[in-house]
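Complex shown without one protein chain; remaining protein chains in place.
Chain IDs A and B follow the sequence of writing; residue 1 opens each chain.
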Amino acid sequence: MINNIINSWVFVYGPLSIFLIGLYGILTQNNIFKLVISINIMNLGVNLYIIALGYVHNGIAPIYTEKFKMSGENFVDPVPQALVLTAIVISVAITAFFLAVLIKNYEKYKTLDIEKIKGLEND
Amino acid sequence: MTFNNLILLGSVTSFLTYFLSKLSYKIGTVIKTLFIIISMYIIYGNFNTPSSISINEINLNFNVNAFNIYFLVLASFVFLMTSLFSINGIKKYKYKNSYIFLNLLLFTGIIGLFGSSDLITLFIFWELITWVSFFLISLKSSLSRKAALVYIFMSMIGTYFLISGIFIIQNSIGGVSFNLIQKNIGLINTASANKVIIFFVIAAFVKGGVYPLHTWLRNAHGEAPDNFSPVLSGLLTKMGLYLIYFLVIFFPFTKLISLNIASFPFGIIFSYIGGISIIVGTISAILQNDAKKLIAFSTVSHAGYIVLAFSYGTNLAFFGSLMHILVHAFTSLGMFLSIAAVKYRTNTSKMDDLGGLITNMPVTFTTYLVSIISLAGIPPLVGFVSKWMIYQALIVNGSYFLAFAAFFGSIGSFMYVFRPLATVFLGQRPKKYEKIKEVPFLMQLPMLIITLLTVLLGVLPGIIIKPLNKLMTHLGIDPIESSLYKLVTKLTTLDMVLIFTVFGLGFLIALIVFLIFAKTTKVKQHEQYTAGEIVPELKTMPSMYHYSKNYYKPFSRIFSIFPSLESIYNRIAYFTKKIFDIFDNFFYKETVNGYVWIISLVFLTLIIIRWL
Partner (left out) sequence: MINQPVIIILIPLFFAFLIPLISVFSKKIIKIIPVIAAFINLAAIIKILSSSSRILKYFSISGYKIPFGINLIFNYQIGMFLFAINLVALIAFLYFYKNEFNIGNKIAYPIAFTLGLTAANGMILTGDLFNLFVFMELAAISGYIISSHRKGYYSTITYIVITSIGSLLFLLGTASVYNVSGSLSLNTISTGLQGVSGQFIIIISVLFIISLSGEAELIPLNSWVPKVYNKTGDTGRIFFGSIFSSAALFAVIKVLILLFQGSYSYIYEVITVIGLITLFIGEVVAFRQENIKKMIAYSSVAQAGLIIGAVSMAIKNGIINKMVFNAAIFQLFNNIFAKGLILLGVGALGAYHLNNLKNNNKKLLASILTGIGVLSLIGMPPFAGFWSKFYLIKALVLNKFTFFIIIFLFSALFEVYYYMKFLQKLFFSEGNKTKTKKDISFLTYGMMVYLSAIILLIGIFPNSIYKAISDIFMGGIL
């Protein structure tokens, strides 16, 4: 029973609260750089959640070799791990591009404050 | 050549005239006129031969039969007159090629509309006419462009109501061709029938310019290019009234044909709306200062006459309204063409700046005079015939308010049509217009034709009554009694030739007396009594003291306390624009954080709604 509580609290609500922290960051921070960091935190939360979803109790790593012919029943689910790898790569690319755009923004407006840029942009 | 090929030929010819007009616009207008004459001939030849354009399982069905031949002939005639006029009349226009092209495309659209034999074809041509006439109105100036936007907005309201009504009909009856509707009219249930009638009538009121939905008429007709205003006023408003005609025959809501499928007393309601439209149109016209806007309001009141007579329910009223369609087309042609002729020579249509053109432009003056006499319904011209029928129908059945409204329309109309006559043609001529000549012959020709027809059909009304009687018999309505020159109704019989002779003799006697005994005194136009005060504007801005300025000021003082519908609509439009700005500011003008707040709130709302 404790296991279940720990499972659900640690593996589900933990990553989701990290996600919510990142969301809080986007909601309230004015500095564009902090927006980048918040998005990264949100990514972290989601990735953790996905990995946690694939956990099988008392499972082992899903590696199949000739020597240790374990059957597939004790494997932790490998598909979420593949999904997370893809998601990490995508988030790296997005962060890199976001930072490049941020630099260009700074060159143009000389400030990283979103309220001030919106005023200058006058759109 | 069959009707469907005529429509296709019309579209192709309009493109050709666009390119040919680049060489010389006269070639374009002449080709347009020839095309209209040829199509009149083809329409006659296609009587009762259905034809259709079938591409890819879309069928546009046309048929010229007793139901719509009258409208087709009228449409061709109006277009022919304006086309003849425009051979010279568009000399000073900026966009001549587009004008000729769009005009011919509009003509094709109108005969397609009137010649269609099922509702979907009607709707396709209805929308085509809407946007082509929008571009035609926009050709002239920035004021006309604003007016055109209001026109298309209100017109699309009508269009959307129309298409919903058409699909309700298709739902209940199973098809939309006129024959099918006539056969299966019993299949529709009363609630749907009421909806269909209301939707069609809203579309008809918007296009026809009847009271609550008429506010676009003033500016659209007033600011449109001068050669196009007669078509707008005389013909495009008839599109809407054609829908009411359709309803009266196929979806009868009155006691005219023995079948009445509506449960609501629509006939009485629409008659009263027509009556109110007459009164409002007349009064608003009296208050106008610009000649074309004045005539636009007279269109409102005449549309009121037609709606009143169609919804009234007796065969005499039905005949009166059909006749009145012709009368209004003629009078609005006459008035608009003469004002366009004046504008062609003097470049202005403001009544305060003109005067005394009767000696320079006698033909124009005669056309205008005859048209306004006919508009006011004074015998022995053709306007009298239709109004007489309508009066008779109203009095015989004892509708006092409506009869009062009809009389008021006639009498009041003389008040407002007299004003352009007095200010433009009579009175003294300003110096700059001394040497103006009459308009060229091709522009005089349509005016002469209209004058002649107005007098002829007034004296010998049987020329029109006999074919209309045949039409009414085809449609299942009892014809009225008629003879070549006698108007016969239940109350009395009028001998039009006798009346014409009496009028003619009276005119001759007055003329002789005038020529022998009359002396004229020249009075300066700006000789005003100023009670000994020195008024410098008499020299600098004499037009301020022109006798026709604020001609009807006491009259307008009476009516200044009534709220004008236009200002109510304008306020509603302003209010909605403010609300739309609120949407814009709320949803789209935030920082990034604001947007994410909106996203999270929507997310939470969606979950909470269903969770609880």
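The definition used in the following text is that a contact is a pair of C-beta atoms (placed from the backbone, for glycine too) under 8 Å apart; a residue touches a chain by one contact, two chains touch by 3 or more.
Predicted model only: the values in this text are computed from it and were never measured.
Hidden chain, full complex: it touches shown chains A, B. Screening B:Trp131, B:Phe414, B:Phe555 or B:Tyr569 against the full complex identifies B:Trp131 as the residue touching the chain left out.
Summary of contacts with the chain left out: across A:Ile21, A:Ile37 or A:Leu83, the touching residue is A:Leu83. Hidden from this view is one chain, which touches chain A at 19, 23, 26, 32, 35, 39, 42-43, 46, 49-50, 53-54, 79-80, 83, 86-87, 90, 93-94, 97-98, 101-102, 104-105, 108-109, 114, 117-118, 121, 123. Where chain B meets the omitted chain, the residues involved are 55-58, 95, 124, 127-128, 131, 134-135, 138-139, 142, 145, 148-149, 152-153, 156-157, 160, 163-164, 167-168, 170-171, 577, 580-581, 583-584, 587-588, 590, 592, 595-596, 598-599, 602-603, 606-607, 610-611.
Assume only the chains that are shown with their structure count from here on.
Distance between chain A and chain B, defined via averaged C-alpha coordinates, is recorded as 68 Å.
Contact residues on chain A toward chain B in their complex (touch as defined above): 23, 26-30, 35, 114-115, 118.
Contact residues on chain B toward chain A in their complex (touch as defined above): 591-593, 596-597, 600.
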